[in-house]
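I have placed the structure first, in the form of structure tokens, so that the comments after it can refer back to it.
Missing here is one protein chain; the remaining ones are kept as they sit in the complex.
Moving on to chain A:
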Amino acid sequence: MNSIGDDCNELKKQYDACFNNWFSERFLKGETDDSVCAPIFKVYQECVKRAMREQKIELREIETDYTTASEFDSNNSATGSSGKPQGSQHKS
């Protein structure tokens, strides 16, 4: 799948490959240290953010905190998502 920035495709491919490997080989096996893909993620992010600015995608609307289940639970309580993150600091 392509990136939103044409010149980010190669970086995205590298990051996705790193992430997929980390996700199935490490994270799902109980390891939470995600530093292995951090360097490539950082470079890829710089590329994507640049592309987003060029395409005038509103960063303001994107840099809010993660949506959580609590906003939806008032409508339906049949599901059991418990994630409610605190704070919203970027890691990279």
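FYI, contacts are C-beta pairs under 8 Å (C-beta built on N, C-alpha and C of every residue); 3 or more make two chains touch, one makes a residue touch a chain; residues count from 1.
Criterion: contacts and distances are computed from a predicted model.
Chemist: Would you kindly match the missing chain to its UniProt protein name, picking from "PRELI/MSF1 domain-containing protein", "Mannan polymerase II complex MNN10 subunit", "dolichyl-diphosphooligosaccharide--protein glycotransferase" or "GST C-terminal domain-containing protein"?
Modeler: Checked against "PRELI/MSF1 domain-containing protein", "Mannan polymerase II complex MNN10 subunit", "dolichyl-diphosphooligosaccharide--protein glycotransferase" or "GST C-terminal domain-containing protein": the hidden chain maps to "PRELI/MSF1 domain-containing protein".
Chemist: Tell me, which residues in chain A touch the chain that this view leaves out?
Modeler: Here the touching residues of chain A are 1-4, 8, 12, 15-16, 19-20, 23-24, 27-28, 30, 32-34, 41, 44-45, 48-49, 52, 57-58, 61-62, 66-69, 72, 75-76, 78-83, 85-86, 90-91.
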